[in-house]
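Submitted below is the structure of interest, expressed as structure tokens.
Heads up, one of the protein chains got dropped from this complex, but the rest are sitting where they should.
Per-chain residue numbering starts at 1, and chain names A and B are given in the order in which the chains are listed.
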Amino acid sequence: MKLSEIAQFLSCRLVGSDCDISGINTLEEAKEGELTFLTNPRYQKFIETTKASAILIDKIPERSNKTFLLSDNPYLALAKLAAKLFKIERPSFKNHAAYTGEDCTIADSVDIYPTVYIGSRVNIGSNTVLYPGVVIDDGVEIGDDCVIYPNVSIMRQCRIDNRVIIHAGTVIGSDGYGYALDKAGNHIKIPQIGIVKIESDVEIGSNVSIDRAAFGQTLIGRGTKIDNLVQIAHNVKMGEKCLIISQVGISGSSTLGNNVILAGQVGVAGHIRIDSNVQIGAKSGIHKSLKAGQYSGVPTMNHKDWLKLQAAKKKLPSLLERMKLLEEELLEIKGKTV
Amino acid sequence: MKLSEIAQFLSCRLVGSDCDISGINTLEEAKEGELTFLTNPRYQKFIETTKASAILIDKIPERSNKTFLLSDNPYLALAKLAAKLFKIERPSFKNHAAYTGEDCTIADSVDIYPTVYIGSRVNIGSNTVLYPGVVIDDGVEIGDDCVIYPNVSIMRQCRIDNRVIIHAGTVIGSDGYGYALDKAGNHIKIPQIGIVKIESDVEIGSNVSIDRAAFGQTLIGRGTKIDNLVQIAHNVKMGEKCLIISQVGISGSSTLGNNVILAGQVGVAGHIRIDSNVQIGAKSGIHKSLKAGQYSGVPTMNHKDWLKLQAAKKKLPSLLERMKLLEEELLEIKGKTV
Partner (left out) sequence: MKLSEIAQFLSCRLVGSDCDISGINTLEEAKEGELTFLTNPRYQKFIETTKASAILIDKIPERSNKTFLLSDNPYLALAKLAAKLFKIERPSFKNHAAYTGEDCTIADSVDIYPTVYIGSRVNIGSNTVLYPGVVIDDGVEIGDDCVIYPNVSIMRQCRIDNRVIIHAGTVIGSDGYGYALDKAGNHIKIPQIGIVKIESDVEIGSNVSIDRAAFGQTLIGRGTKIDNLVQIAHNVKMGEKCLIISQVGISGSSTLGNNVILAGQVGVAGHIRIDSNVQIGAKSGIHKSLKAGQYSGVPTMNHKDWLKLQAAKKKLPSLLERMKLLEEELLEIKGKTV
């Protein structure tokens, strides 16, 4: 594709000379003929040394002889361009399931790879793809245009809306962790009879666990994006457009509003409420309900307070020495003033 | 089912009028005709607003016109009732395995879904269920009344007793992480030739990893319950009735007594001993052996000390300011007293 055609497709301004573009790559790894992008100022230093033939950028650096595509939102432009250039070519399998149960309604346009298992009373909408090793248990409903990657397990009755992507090894609808203690000190299982409901435009990473509700439903709201190895316990309700980064764990019955961001390895206690627009720093531990704002730490505090605390913590060993000195001096003064 | 019949089944007192009960649900999500429950005082506020027709509870609030089922242990009553009302209906598959090796002993009552793989010299007891995609490697022994959910892998020679539940995507008996360093700085693999032994009444969540012993066995004691995404390294010995919450990691050769509780995202160092009845707060890091008691923090300390430390930590930035002031004042005083 010509660079000028790309500029036209993205409604970007081309600054420099036209050329053929063979692919997209990072500033450091791009070869001649490839288009690259600057979406993180950290990589500014590679602009002059990149071998790429053109750079998608939002502001052209002074005194550069490079060729640029100028865009208000280079990252969004990149998403558009990559989606246009790289279509994954998949074979068309139709229903090659190893087993399909009774009373299923599966659209003709669904692709079902070999070694897939489909139980009874399953509904699957148009253009959905089930990769090999996927297990769809009885009574599951999946909407249109979903992609379910290899070895995903979706347990009985769970409901998945449209354009949902679930990556390999993820489990939807395993039993929640609920036990009642009897007098003998044994843990008696609470049957987990609810479901998981996943709304449209959700993407879920690989090896994620989302437990079914004890009663009612565990809910993942529209447009929320969940990274790999995340734990979502029973009866969690998550709002729309949340970003849940890798290895986060959310305990039972907690509620998240919309646009909540939990950075990597955050832990959320059970039965708490996190309001819309809360943002939590990596590795934080949330033990109580939070209003909109930024928080960090274990337990979480206001993010600015946490930054101050980090600075103060470093001074703690020297503080101890200063304290000792002060106490000695005071003792000396008290000797003099008595 | 009539509410009065439920009361009789649970040996509970019915306070209010009889009605038909169509299901069980949470206080917030219950509809008319459903039974709900109060097992966490946090939800007391929903008692008057719930749409449920009756509430399972241990103490009837004053001045309420609601209908109640009164129980000493509502959570245990709930477990009993749910187990009675909701039997999962599964098709009966008998042995539909994609492959079964030689010299296996599999009870007639075992349900084996399609796409299951069973190796050679495998023994499986009565009424056990293997869901689709389960892989049972050579020489594995599984007892009676177990449920092995989809895409679980149980590696060679591992032994599983009776009434064990293993949720989807979990791996039992992957190799432990053991390497010897040679003179050239290469890590030479220690063959992991032990097994995993799982005793009766254990439940294991989804996407859990339990490594086989280097030599001897990794042991999960009777009645222990393990949540999702937990890591249990080689040669760990875990006692009875432990509760291991999601995303906990236990390093190699560490030993847990009975009734140990590890809250979410706790990490346990290798080669240490955690005595019976130890309870650890979420996100803690245990780096040395612990006697019975409650602990928190990284590294763990007595839980009460940790609470004090959290309170003190918040005062650290102001402490620094107070210190500076004190030093200035002292300097001033020293000037005067000299």
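The definition used in the following text is that contacts are C-beta pairs under 8 Å (C-beta built on N, C-alpha and C of every residue); 3 or more make two chains touch, one makes a residue touch a chain.
Every value quoted in this text rests on a predicted model; they were computed, and no experiment measured them.
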Of B:39, B:53 or B:115, the one touching the omitted chain in the full complex: B:115
Residue in contact with the excluded chain [from A:10, A:47, A:69 or A:98]: A:98
Option touching the unshown chain, where B:18, B:58, B:144 or B:175 are the choices: B:175
Interface with the unshown chain - residue positions in chain B: 98-99, 101, 115, 117, 119-120, 133, 135, 137-138, 151, 153, 155-156, 169-171, 174-175, 177, 179-182, 185-191, 193, 207-209, 211, 214-217, 229, 231, 233, 235, 247, 249, 251, 265, 267, 269, 271, 285, 287, 298-299, 301, 305, 308-309, 311-313, 315-316, 319, 322-323, 326, 329-330, 333, 336-337
Absent-chain interface as seen on chain A, which is shown: 23-26, 29, 40, 42, 73, 75-76, 78-80, 82-83, 86, 88-91, 96, 98, 113-115, 131-133, 149-151, 165, 167-169, 201, 203, 205-207, 223, 225, 227-229, 241, 243, 245-247, 259, 264-265, 282-283, 298, 310, 313-314, 316-317, 319-320, 323, 326-327, 330, 333-334, 337
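One rule holds in what follows: only the chains that are shown with their structure count from here on.
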Computed distance of Cα centres, chain B from chain A, in Å: 24
